[in-house]
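One structure is given below, encoded as structure tokens.
With one protein chain removed, the remaining protein chains of the complex are shown where they sit.
Right, subunit A next:
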């Protein structure tokens, strides 16, 4: 019994073990080879039957969408294609009529009106206009300003709304576009409405305060962060990330910091601005100060976001990730910091520093929509000198402008065109033509005959084509974008000027290095005249200069377009009345665009005495000419001229080395 029991026990035991082993071993074998695979991170599986999977659309389905009748725009919604009738703008470009405002208007509104009326968009007749502008006035809460006549459901209207509208939105808008200061993201219609900056009351009409940035890189020791305070000021904070500087969460550990009252500009590398709408005013301050705005989940649409690439000038971060944002700011590479800082300044100067710029930018955006394919390229909006100074009517290709050669990897094309203006005495400038035609780089000579006397019928034989054009007896005609000009470079000359071939050659070579500047031979310098309380200028030889005379200067042909199509008419008229003004005006224009001085190249001294008209009225300019510079400064709203203390000479200029080494030896002849 005992042994049977024992035997049966062992039998059962071994049988069951056998069973277990038989079932388990194959499983184990199966499991082992898969082990390394299992420990690797598991991605999306590679299906055996990938090839057999059906396509997401049946072959016929994609191109064969069942047709559907055209849809009318849905109620309430508006976009550019549906609600704006651009056909009226095709013929005359963007013409703006401003609805007359009833009742008293504030100073801020007056500035807006003035800036539009002085622009070339303005028209006095509503029939001619393709955009009707309606100024939404400040009214008691709950009321709405009355709808003007010819409202037409708001079609082709732009409602300017500089203050948060107290009246219900639905009535006002209709099919009208709304240009509003810091609109909330929820009601903003991208591509249709325009987001304006929130301007302070005292924003200047023209010119405006320049950006505060004096140097490219942050000054060492400047705090990393400034924080926008609720009351309007700024608080600078130390660089310690542990003192998390907003939400008041870590109040006790603020470290060294200062509070600045409202109105002062922040002095820090980054400016932290919370995303609530009242903080929008801080945004502009930071921009002006060159303090990189760090916007925490802004609830408002950034100004002109349709065209301005704000990622180049500001950082929009999520307020819920404070430590990541702080760490990112601290670790931000210097190269990025530099680029952001500079971009804030460029944007401030180009689009925000005056009411006029803000308004013109608004209209330019609408004009771009009308232009469609021939609008400003993004590069033109987002790099100096900015879209207001780079007219798309000149060219749609950035390489044609003098400003973008670096970004495009291009060069100014070809040789130069000599444009000789012949004024009153009407003497054909034969010697000058020979000197210029002798240059290898001269592509054509254009004579702009502006004398009462008829031009001679015979002109000297030259190696390059010579064209005589009949001028309009107006000085500003010199800077008209004549169709005949075929090269990027223009050598502007006066019938009286006298230059030699090698002077021209060297100057052209220098211009190719600086295609956005004017390169000239004779210079003037401006100065602040304490006694007169105004600007003055002198033609006397000095250690500095800020203008080159256009009676002999190289510049890009784009400036002819800019001179004719973007300058206010009043300034051009002034130049026509006082011919010496035209030089000042051109220099103002180029300096306002480049923010840099012109370039002087060597000029043989014998010419100084030989050509009195080059220096109008002798060393001291006439009183009328003197007024001119002040009127120009008033017209621009500031003094754009910049002085330079250098002259660019050939590398071996007047060096005591063998004359045989020198390429421009004739420049040195007395």
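Assume a contact is a pair of C-beta atoms (placed from the backbone, for glycine too) under 8 Å apart; a residue touches a chain by one contact, two chains touch by 3 or more; residues count from 1.
Please note the rule applied: contacts and distances are computed from a predicted model.
Asker: What is the missing chain called in its UniProt entry, if the choices are "3-methyl-2-oxobutanoate dehydrogenase (2-methylpropanoyl-transferring)", "Thioredoxin reductase 1, cytoplasmic", "4'-phosphopantetheine phosphatase" or "Exostosin-2"?
Answerer: "Exostosin-2"
Asker: Just name the one of A:119, A:396 or A:467 that touches the chain not displayed here.
Answerer: From the options A:119, A:396 or A:467, the contact with the absent chain belongs to A:396.
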